[in-house]
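With one protein chain withheld, the remaining protein chains of the complex are depicted in position.
Each chain gets a letter, A, B and C, in the order it is written, and its residues are counted from 1.
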Amino acid sequence: MLTKLISISLSAILVENFIFSKFLGICPFLGVSKKMDTALCMGLAVTFVMTLASAVCWGVNLLLVRLELAYMQTLAFILVIASLVQFVELFLRKKSPALYRSLGIYLPLITTNCAVLGVVLLNVQESYGFLESVVYGITGGLGFLLAITLFSGVRERLDYSAEVPECFEGFPIALITAGLIALAFMGFSGLKMV
Amino acid sequence: MNPGKIFKDGLLTNNPVLVQLLGMCSTMAITTSLFNGLGMGLSVTVILCCCNVCISLLRKLIPSTVRIAVYVVIIAGFVTIVDLLLQAFLPALSESLGVFIPLIVVNCIIIGRAEAFASRHSVGEALLDGLAQGLGYTAVLVIMSVVRELLGSGSFGAGVFNGGKGWQLFPAGYACSYLTLPFGGFMTLGCLIALVQFLRSKKGEAEK
Amino acid sequence: MEDRLLVSAPPHVRGGDDTQSIMLRVIIALTPALLVGFWRFGLPTLMITAVSVGSCVFFEWGYRRLARKSCTLGDYSAVVTGLLLSMTLSPAVPLWLPLIGGFFAIVVVKQLYGGLGKNFMNPALAARCFLFSWAALMNSWVSPRGVDAVSSATPLSVMKGMALPAESPMDCFLGLRAGCIGEISAAALLLGGAYLLLTKVIRPHIPLSYLLTVAVLTFLFPRGNERLTWMLYQLLSGGLLLGAVFMATDYVTSPGTDRGRVLYGIGCGVITVVIRYFGSYPEGVSFSILIMNLLVWLLDKWTTPRAFGYKKEANT
Partner (left out) sequence: MKLHIPGVRIKHTLPDVAPVPSLTLPLPEKLYMPLSMHIGAPAAPCVSVGEQVYKGQKIGEARGAISAAVHAPVSGTVLAIEQWPSARGGECETVIIENDGLETLSPDLCPHPECENDADALVALVRECGIVGMGGATFPTAAKIDSARGKMDTVILNGAECEPGLASDYAAMLERSDALLHGIRLLLMACGAKSAILAIEENKGEAISLLSGKLPADGSVKLQTLPSLYPQGGEKQLIYNTTGREIRSGGLPADVGCAVFNVETAIAVAEAVESGMPLIERYCTLSGSAFAQPKVVRVRIGTPVRHISEAAGGYETAPKKIILGGPMMGMSVYRTDMGVNKGSNGILAMAESGSESERQTSCIRCGRCVENCPMGLMPNYLNLFTRKNAAEKLQEYHVFDCLECGVCAYGCPARLPLVQQMKLGKARLRAWQNAEKARKEAQK
């Protein structure tokens, strides 16, 4: 079991990184990575929601299967995620205003982040158990956190020093930079601890 | 609003991917072959048309406070329908697109058009807009997948033409296989958007 | 006459090294390893090096011209990139491969970001990794002259199978083994590294921490019973020395503080060993340096030196 969990984690963080290998969550990855601090907050918020969603949706899926409503998965999941985000937002605003101030503005963006729905769908597709789902949620989020942190570091550097041709400014150079990072991450392909 | 302008908007001047920069995840993820690109593009187009029509019909009834939630439910409904249809009739496509079919729910193009267009226009216009934006999206997917398939594996139209075999234009050994990997997705889309920005700035200069 | 004086800003004297002389010294330092490559593998290596350097120089010139920017061939950085790229290629690759590599290194990785000093990734290494697209071509090896034709597998790929290679550590040290053009002779690479250290082009922090990390990890976790031999092979085979001395020390893509450099070297070492042990590629040097390239800005940020007058006690 432990080896399975380790291999899930390794795969989610490095080998099949949500950004550089699975293309899940590209919008916030490109949109909120101009500054390191905000990128870090976004990454943490996504990790948190991914973990929570994995756990809750595991139960929801169990229920749907019982009720023979498995075809309603997509609809159910997106509703669960949306209300979960709402709930987290309310909870944070009440209990931890400081945390809310730093993470709050990212939460609504997360509803439409395909990394969250993606991790839930992948959990179902791989028929992971509860523990596996949660671990996959956490590590998938950490993979996203790693990706967005590295990317924002590089982007900050480019912001200060690079002189990009006009037509490549903005999204194109960000995409090409992400491509080069994906190239570097290919070094991890096939990484197996056992 | 005239249909010509709606189509020009969707395909060129306000292309969802190249200009509005929406729906990047699926654009880069599944464009490894023409088969995938075309399949994904048409699925999105169908869903987009249905959602636009539906939302345009209901636009007077939906209270604005909960409109986003209602849109999401409508979209998720249609996505589920398409997903099930694909599983039943085109299992190969469903298999190779994987989670990216259900993920159309969170594709910003659809919710974006619902909010920006369908909720403010008549049914006919909304249908046309859905078609135009969908085809604009499909066009980008087709371009990306043709480039990546050709340079990345040396073939063209595998799964679509020539009885499903496509044509092998040069031996796969000479092809740049990394273009079919995530690296290639980022690079190809980056270059494509750069090309569009270049053309737009040229056009802007010419207009001046 | 005296009143026609030149006014310029201080300082009015400048130290000896300039960008050009630094690049020239790197070229000089690369020469021994290249010569060993020529000697072992013959004419093809000469062709590959020529194409690689030529392509880098051509694309640097062509891009700057097309983009209407100043010509930067005079700083020799394109030549260095070309040489480094050719050194990381197998002597059996077809000549169009370094041509594409030169394009990728110079245009995509370097000039798109503004040229020398602006790129965030090592151009030569990124190009090498990109060329793994053509994996079959990149992984075809020829045995060097004077070595049994049987052992044309590189020592590292043998070690991937948990076995010790057929060559002796001494062969690896001198360059009597299969491998990339520039990586086979540890002796020649160390000679070049010593020259760079003596002429103060590089500081020892990165190469030392990199090599030590790999040495310690492979010594602690050997595959097989002979720890020391295993460690020696790990150090001498593959592109480790080439990477540690010439690639990881590239100014532009490595940290600018000494503490940052040590952390960077350790990071490179750990990732190299992880990829060599657990990854699907036999060699992890290129990828590990590319990955650490991504961390350079952060490392610089975290290891910013304590400015004078900002001591904790002094702040009270």
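The rule is simple: a residue touches a chain if its C-beta (ideal position, glycine included) is under 8 Å from a C-beta of that chain, and two chains touch if they have at least 3 such contacts.
Predicted model only: the values in this text are computed from it and were never measured.
Taking every chain of the complex into account, the omitted one touches A, C. Summary of contacts with the chain left out: across C:R65, C:R227 or C:K311, the touching residue is C:K311. Across C:G42, C:G62, C:P94 or C:G117, the single residue that touches the chain missing here is C:G117.
Only one of the listed residues, C:L176, C:V214, C:V252 or C:L290, touches the absent chain: C:V252.
Across the interface with the omitted chain, chain A contributes residues 159-161. One chain of the complex is left out; on chain C, the residues touching it are 1-3, 5-22, 72, 74-75, 114-118, 251-252, 254-258, 300, 304-311, 314-315.
Keep in mind that, in the parts below, only the chains that are shown with their structure count from here on.
Averaging C-alpha coordinates per chain places the centre of chain A 34 Å away from that of chain C. Centroid to centroid, with C-alpha atoms defining each point, chain A and chain B lie 22 Å apart. A straight line joining the Cα centres of chain B and chain C is 42 Å long.
Shared interface positions of chain B, i.e. residues touching 2 or more other chains, are given as 178, 187. The set of chain C residues touching two or more other chains comprises 108, 130, 132. Listing the residues of chain B that touch chain C in their complex gives 173-179, 187. Taken together, the chain A residues at the contact with chain B in this complex read 20-27, 30, 71-75, 78-79, 82, 111-114, 117-118, 121-122, 125, 166-176, 178-180, 182-183, 186.
On chain C, the positions that touch chain A within their shared complex are 67, 108-109, 112-115, 117-121, 126, 129-130, 132, 271, 274-275, 278-281, 284, 286-288, 290-291, 293-298.
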